[in-house]
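With one protein chain withheld, the remaining protein chains of the complex are depicted in position.
Moving on, here comes chain A:
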(Lines give C-alpha, C1' and ligand atoms only; values in the text may rest on other atoms or scores of the structure.)
Protein backbone atom coordinates (compact mmCIF):
# COMPACT_ATOMS: atom_id res chain seq x y z
CA UNK A 1 0.00 0.00 0.00
CA UNK A 2 1.12 3.56 -0.53
CA UNK A 3 0.44 6.61 1.59
CA UNK A 4 -2.93 8.16 0.83
CA UNK A 5 -5.05 5.07 1.18
CA UNK A 6 -5.99 6.14 4.73
CA UNK A 7 -9.01 4.49 6.31
CA UNK A 8 -10.70 1.56 4.54
CA UNK A 9 -13.24 -1.14 5.30
CA UNK A 10 -13.54 -4.85 4.65
CA UNK A 11 -15.98 -5.24 1.75
CA UNK A 12 -18.66 -7.86 2.45
CA UNK A 13 -21.77 -8.56 0.34
CA UNK A 14 -24.03 -7.70 3.31
CA UNK A 15 -22.67 -4.12 3.54
CA UNK A 16 -21.93 -3.62 -0.15
CA UNK A 17 -24.39 -0.69 -0.41
CA UNK A 18 -22.97 1.00 2.67
CA UNK A 19 -19.41 0.67 1.37
CA UNK A 20 -20.38 2.00 -2.07
CA UNK A 21 -21.84 5.08 -0.36
CA UNK A 22 -18.61 6.14 1.43
CA UNK A 23 -17.51 9.26 -0.49
CA UNK A 24 -13.86 9.41 0.66
CA UNK A 25 -13.07 5.70 0.46
CA UNK A 26 -9.67 4.84 -1.08
CA UNK A 27 -9.31 1.14 -0.31
CA UNK A 28 -11.19 -2.02 0.67
CA UNK A 29 -10.30 -5.62 1.34
CA UNK A 30 -12.23 -8.61 0.03
CA UNK A 31 -12.04 -12.18 1.35
CA UNK A 32 -10.09 -13.86 -1.45
CA UNK A 33 -11.96 -17.17 -1.17
CA UNK A 34 -15.28 -15.34 -1.71
CA UNK A 35 -14.21 -14.36 -5.25
CA UNK A 36 -14.98 -16.73 -8.13
CA UNK A 37 -12.04 -19.00 -9.05
CA UNK A 38 -12.27 -17.92 -12.67
CA UNK A 39 -13.84 -15.02 -14.52
CA UNK A 40 -14.30 -11.40 -13.51
CA UNK A 41 -14.83 -9.82 -10.11
CA UNK A 42 -18.37 -9.13 -8.80
CA UNK A 43 -19.94 -5.98 -10.26
CA UNK A 44 -19.88 -4.15 -6.91
CA UNK A 45 -16.09 -4.53 -6.72
CA UNK A 46 -15.67 -3.57 -10.37
CA UNK A 47 -17.62 -0.38 -9.60
CA UNK A 48 -15.23 0.42 -6.74
CA UNK A 49 -12.23 -0.20 -9.02
CA UNK A 50 -13.78 2.17 -11.57
CA UNK A 51 -13.72 4.83 -8.80
CA UNK A 52 -10.01 4.00 -8.31
CA UNK A 53 -10.65 2.40 -4.92
CA UNK A 54 -7.86 -0.13 -4.28
CA UNK A 55 -9.08 -3.70 -3.61
CA UNK A 56 -6.85 -6.06 -1.60
CA UNK A 57 -7.69 -9.81 -1.66
CA UNK A 58 -7.33 -11.21 1.87
CA UNK A 59 -6.91 -14.97 2.04
CA UNK A 60 -8.17 -16.97 5.02
CA UNK A 61 -7.84 -20.61 3.89
CA UNK A 62 -4.34 -20.95 2.44
CA UNK A 63 -2.87 -22.40 5.66
CA UNK A 64 0.61 -20.90 5.21
CA UNK A 65 1.59 -22.31 8.61
CA UNK A 66 0.61 -25.87 7.76
CA UNK A 67 3.39 -28.45 7.91
CA UNK A 68 2.30 -29.62 4.44
CA UNK A 69 2.99 -27.57 1.28
CA UNK A 70 0.26 -25.08 0.36
CA UNK A 71 -2.35 -26.36 -2.11
CA UNK A 72 -1.34 -25.07 -5.58
CA UNK A 73 -5.03 -24.62 -6.51
CA UNK A 74 -5.54 -22.29 -3.56
CA UNK A 75 -2.42 -20.32 -4.50
CA UNK A 76 -3.67 -20.06 -8.09
CA UNK A 77 -7.01 -18.76 -6.81
CA UNK A 78 -5.30 -16.06 -4.75
CA UNK A 79 -3.18 -15.05 -7.76
CA UNK A 80 -6.32 -14.89 -9.92
CA UNK A 81 -8.08 -12.77 -7.31
CA UNK A 82 -5.15 -10.32 -7.33
CA UNK A 83 -5.25 -10.10 -11.12
CA UNK A 84 -9.01 -9.55 -11.54
CA UNK A 85 -9.15 -6.64 -9.09
CA UNK A 86 -5.75 -5.25 -10.19
CA UNK A 87 -4.65 -5.44 -6.55
CA UNK A 88 -1.62 -3.56 -5.19
CA UNK A 89 -0.93 -6.56 -2.90
CA UNK A 90 -2.60 -9.55 -1.24
CA UNK A 91 -2.57 -10.70 2.36
CA UNK A 92 -2.78 -13.95 4.34
CA UNK A 93 -2.22 -15.16 7.90
CA UNK A 94 0.65 -16.63 9.87
CA UNK A 95 -1.51 -19.56 10.94
CA UNK A 96 -2.73 -23.00 9.90
CA UNK A 97 -6.36 -23.94 9.22
CA UNK A 98 -6.17 -27.67 8.46
CA UNK A 99 -4.02 -30.68 9.17
CA UNK A 100 -4.09 -33.62 6.82
CA UNK A 101 -7.55 -33.39 5.30
CA UNK A 102 -9.29 -32.17 8.44
CA UNK A 103 -10.47 -28.55 8.40
CA UNK A 104 -10.26 -26.66 11.67
CA UNK A 105 -12.68 -23.99 10.41
CA UNK A 106 -10.59 -21.29 12.06
CA UNK A 107 -7.14 -19.70 12.08
CA UNK A 108 -4.99 -21.66 14.53
CA UNK A 109 -1.74 -20.53 16.16
CA UNK A 110 1.66 -22.05 15.42
CA UNK A 111 4.32 -22.98 17.91
CA UNK A 112 6.84 -20.14 17.95
CA UNK A 113 9.60 -22.59 17.01
CA UNK A 114 12.30 -22.66 14.34
CA UNK A 115 10.54 -25.67 12.80
CA UNK A 116 7.36 -23.60 12.39
CA UNK A 117 9.31 -20.63 11.00
CA UNK A 118 10.79 -22.96 8.38
CA UNK A 119 7.34 -24.31 7.45
CA UNK A 120 5.86 -20.82 7.06
CA UNK A 121 8.86 -19.53 5.11
CA UNK A 122 8.69 -22.46 2.67
CA UNK A 123 4.97 -21.93 2.07
CA UNK A 124 5.26 -18.16 1.71
CA UNK A 125 8.01 -18.64 -0.89
CA UNK A 126 5.89 -21.19 -2.81
CA UNK A 127 3.06 -18.64 -2.80
CA UNK A 128 5.20 -15.66 -3.74
CA UNK A 129 6.50 -17.59 -6.76
CA UNK A 130 2.98 -17.62 -8.25
CA UNK A 131 1.70 -14.18 -7.18
CA UNK A 132 1.78 -11.14 -9.47
CA UNK A 133 2.00 -8.77 -6.45
CA UNK A 134 3.61 -8.62 -2.98
CA UNK A 135 2.08 -10.44 -0.01
CA UNK A 136 1.54 -9.08 3.49
CA UNK A 137 1.44 -11.54 6.42
CA UNK A 138 -0.88 -11.13 9.38
CA UNK A 139 -0.16 -12.53 12.86
CA UNK A 140 -3.35 -13.84 14.49
CA UNK A 141 -5.14 -13.60 17.81
CA UNK A 142 -4.53 -16.83 19.73
CA UNK A 143 -6.75 -18.05 22.55
CA UNK A 144 -4.05 -20.56 23.61
CA UNK A 145 -0.32 -20.95 22.99
CA UNK A 146 1.77 -24.03 22.25
CA UNK A 147 3.69 -25.44 25.21
CA UNK A 148 7.17 -25.25 23.70
CA UNK A 149 7.72 -21.77 22.25
CA UNK A 150 11.39 -21.03 21.52
CA UNK A 151 10.96 -17.49 20.20
CA UNK A 152 9.15 -14.39 21.38
CA UNK A 153 6.25 -13.20 19.25
CA UNK A 154 8.34 -10.32 17.85
CA UNK A 155 11.28 -12.65 17.03
CA UNK A 156 8.94 -15.15 15.36
CA UNK A 157 7.25 -12.53 13.16
CA UNK A 158 10.45 -10.67 12.31
CA UNK A 159 12.31 -13.82 11.31
CA UNK A 160 9.50 -14.85 8.93
CA UNK A 161 9.40 -11.37 7.37
CA UNK A 162 13.21 -11.21 7.05
CA UNK A 163 13.47 -14.60 5.36
CA UNK A 164 10.59 -14.04 2.90
CA UNK A 165 10.77 -10.31 2.20
CA UNK A 166 7.02 -10.21 2.91
CA UNK A 167 5.24 -7.16 4.27
CA UNK A 168 3.44 -7.07 7.62
CA UNK A 169 -0.33 -6.80 7.99
CA UNK A 170 -0.56 -5.76 11.62
CA UNK A 171 -3.89 -6.41 13.31
CA UNK A 172 -3.94 -3.95 16.19
CA UNK A 173 -6.98 -5.67 17.71
CA UNK A 174 -5.03 -8.95 17.73
CA UNK A 175 -2.13 -7.19 19.46
CA UNK A 176 -4.61 -6.00 22.08
CA UNK A 177 -6.33 -9.40 22.42
CA UNK A 178 -3.10 -11.37 22.84
CA UNK A 179 -1.63 -8.92 25.35
CA UNK A 180 -4.84 -8.85 27.39
CA UNK A 181 -5.15 -12.64 27.42
CA UNK A 182 -1.45 -13.27 28.15
CA UNK A 183 -1.14 -10.45 30.64
CA UNK A 184 1.60 -8.71 28.63
CA UNK A 185 2.09 -5.11 27.48
CA UNK A 186 0.80 -4.48 23.93
CA UNK A 187 2.96 -1.37 23.54
CA UNK A 188 6.06 -3.45 24.27
CA UNK A 189 5.24 -5.63 21.23
CA UNK A 190 4.79 -2.51 19.05
CA UNK A 191 8.28 -1.41 20.14
CA UNK A 192 9.77 -4.73 19.00
CA UNK A 193 8.08 -5.15 15.60
CA UNK A 194 9.49 -3.80 12.31
CA UNK A 195 6.81 -1.11 11.93
CA UNK A 196 8.42 0.19 8.72
CA UNK A 197 7.33 -3.10 7.11
CA UNK A 198 3.61 -2.57 7.86
CA UNK A 199 1.58 -2.52 4.63
CA UNK A 200 -1.68 -1.78 6.43
CA UNK A 201 -3.41 -2.33 9.73
CA UNK A 202 -6.55 -4.24 10.70
CA UNK A 203 -8.93 -2.84 13.32
CA UNK A 204 -11.85 -4.83 14.72
CA UNK A 205 -14.09 -5.24 17.73
CA UNK A 206 -14.31 -8.08 20.19
CA UNK A 207 -15.87 -9.21 23.44
CA UNK A 208 -15.03 -11.20 26.56
CA UNK A 209 -16.45 -14.71 27.03
CA UNK A 210 -15.49 -16.96 29.97
CA UNK A 211 -12.74 -14.59 31.05
CA UNK A 212 -11.03 -14.59 27.64
CA UNK A 213 -11.13 -11.71 25.16
CA UNK A 214 -12.24 -12.89 21.70
CA UNK A 215 -11.44 -11.00 18.50
CA UNK A 216 -14.97 -11.53 17.14
CA UNK A 217 -15.31 -8.92 14.36
CA UNK A 218 -18.98 -8.77 15.41
CA UNK A 219 -18.72 -6.41 18.41
CA UNK A 220 -17.80 -2.72 18.84
CA UNK A 221 -14.15 -1.61 18.78
CA UNK A 222 -12.97 -1.22 22.41
CA UNK A 223 -11.57 2.18 23.42
CA UNK A 224 -8.28 0.43 24.31
CA UNK A 225 -7.84 -0.63 20.67
CA UNK A 226 -8.36 2.95 19.47
CA UNK A 227 -5.77 4.07 22.06
CA UNK A 228 -3.33 1.50 20.65
CA UNK A 229 -3.80 3.01 17.16
CA UNK A 230 -2.56 6.26 18.68
CA UNK A 231 0.46 4.50 20.21
CA UNK A 232 1.22 2.84 16.88
CA UNK A 233 0.92 6.05 14.84
CA UNK A 234 3.09 7.93 17.35
CA UNK A 235 5.86 5.41 16.53
CA UNK A 236 5.29 4.88 12.81
CA UNK A 237 2.03 5.75 11.09
CA UNK A 238 1.00 2.93 8.71
CA UNK A 239 -0.06 3.85 5.15
CA UNK A 240 -3.58 2.58 5.72
CA UNK A 241 -5.94 1.17 8.38
CA UNK A 242 -8.96 -1.04 7.69
CA UNK A 243 -12.10 -1.81 9.72
CA UNK A 244 -13.06 -5.50 9.71
CA UNK A 245 -16.67 -6.40 10.42
CA UNK A 246 -17.88 -9.95 9.76
CA UNK A 247 -21.45 -10.24 10.94
CA UNK A 248 -24.00 -8.78 13.36
CA UNK A 249 -23.84 -5.69 11.14
CA UNK A 250 -24.97 -2.54 12.94
CA UNK A 251 -26.78 0.45 11.42
CA UNK A 252 -24.81 2.56 8.96
CA UNK A 253 -24.43 5.37 11.49
CA UNK A 254 -22.63 3.01 13.88
CA UNK A 255 -20.20 1.82 11.20
CA UNK A 256 -19.61 5.43 10.10
CA UNK A 257 -18.81 6.38 13.72
CA UNK A 258 -16.26 3.52 13.93
CA UNK A 259 -14.61 4.60 10.67
CA UNK A 260 -14.48 8.19 11.96
CA UNK A 261 -12.96 7.01 15.25
CA UNK A 262 -10.19 5.18 13.35
CA UNK A 263 -9.57 8.30 11.28
CA UNK A 264 -9.39 10.45 14.44
CA UNK A 265 -7.02 8.02 16.19
CA UNK A 266 -4.66 7.83 13.20
CA UNK A 267 -4.91 11.40 11.95
CA UNK A 268 -6.12 10.37 8.49
CA UNK A 269 -9.04 12.16 6.78
CA UNK A 270 -12.52 10.81 7.39
CA UNK A 271 -13.99 8.76 4.54
CA UNK A 272 -17.65 9.04 5.56
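Definition applied: a contact is a pair of C-beta atoms (placed from the backbone, for glycine too) under 8 Å apart; a residue touches a chain by one contact, two chains touch by 3 or more; residues count from 1.
Following the convention adopted for this analysis, contacts and distances are computed from a predicted model.
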Omitted chain (choose from "Maltodextrin-binding protein", "Sugar ABC transporter permease", "Ion-translocating oxidoreductase complex subunit C" or "SCO6045-like C-terminal domain-containing protein") - UniProt protein name: "SCO6045-like C-terminal domain-containing protein"
Omitted-chain contact residue, chosen from A:49, A:98, A:126 or A:237: A:98
Touch criterion as defined above, residue of A:15, A:31, A:44 or A:118 at the omitted chain: A:118
Hidden partner chain, touching residue among A:15, A:31, A:44 or A:67: A:67
Hidden partner interface residues of chain A, rising order: 66-68, 96, 98-100, 102-106, 108, 111, 113-119, 143-148, 150, 209-210, 212, 214, 218, 247
